[in-house]
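The complex appears here without one of its protein chains, the remainder shown in place.
After this line comes subunit A, so read on.
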Amino acid sequence: MASILADVDSQLSPKFAPFFGMAGIAFAMIFGCLGAAYGTAKSGIGIAGVGTYRPDLIMKSLIPVVMSGIIAVYALVIAVLIAGDMAPPPETYSLFTGFMHLAAGLSVGLSGLAAGYAIGIVGDMGVRCYMQQSRIFVGMVLILIFGEVLGLYGLIVGLILNSKSQA
């Protein structure tokens, strides 16, 4: 009876289960920082182009860079959360939890990649057009917020998944 119970236990929490949780941490950071890096670099190109002609607009043009930084903060938050739930081997770690952590990390990371991509393109063209037409500022910030909210949705789903794995 004890051997059957141990067998079921090892089937529910096999030795390779932490692999998926750690993959979730890595995917969250890798994809989230890929998106943040693309957003920072692409909008940085636009800011450099704007700052050559209108140095007084650099301060307002830095908003896409700040938003890209927030994408990386989302990835950092979910990575810290998942890492806080993991423990060395004597602690049992079920396969369900591992897949859940993988899903949380992938949802945050890949939605962060999408959000960073959107922020990069919108930030690049937005600050260039803002140099010529100052009324576009409100529209640019709104589009950037809608792009950045994509990463926030991924973080919400990741947080919900992470809370399910704790229960």
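One rule holds for everything that comes next: a residue touches a chain if its C-beta (ideal position, glycine included) is under 8 Å from a C-beta of that chain, and two chains touch if they have at least 3 such contacts; residues count from 1.
The criterion applied here is as follows: contacts and distances are computed from a predicted model.
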Chain not displayed: protein name in its UniProt record ("NEDD8-activating enzyme E1 catalytic subunit", "Vacuolar ATPase assembly integral membrane protein vma21", "Late endosomal/lysosomal adaptor and MAPK and MTOR activator 5" or "Ras-related protein Rab-14"): "Vacuolar ATPase assembly integral membrane protein vma21"
Listed residues A:M29, A:I47, A:I63 or A:I143, member touching the removed chain: A:I63
Which of A:A17, A:L81 or A:L150 contacts the chain that the document leaves out: A:L81
Positions on subunit A where the hidden chain makes contact: 53-56, 59-60, 62-63, 66-67, 69-70, 73-74, 76-78, 80-81, 84-85, 134, 137, 141, 148, 152, 155-156, 159-160, 162-163, 166
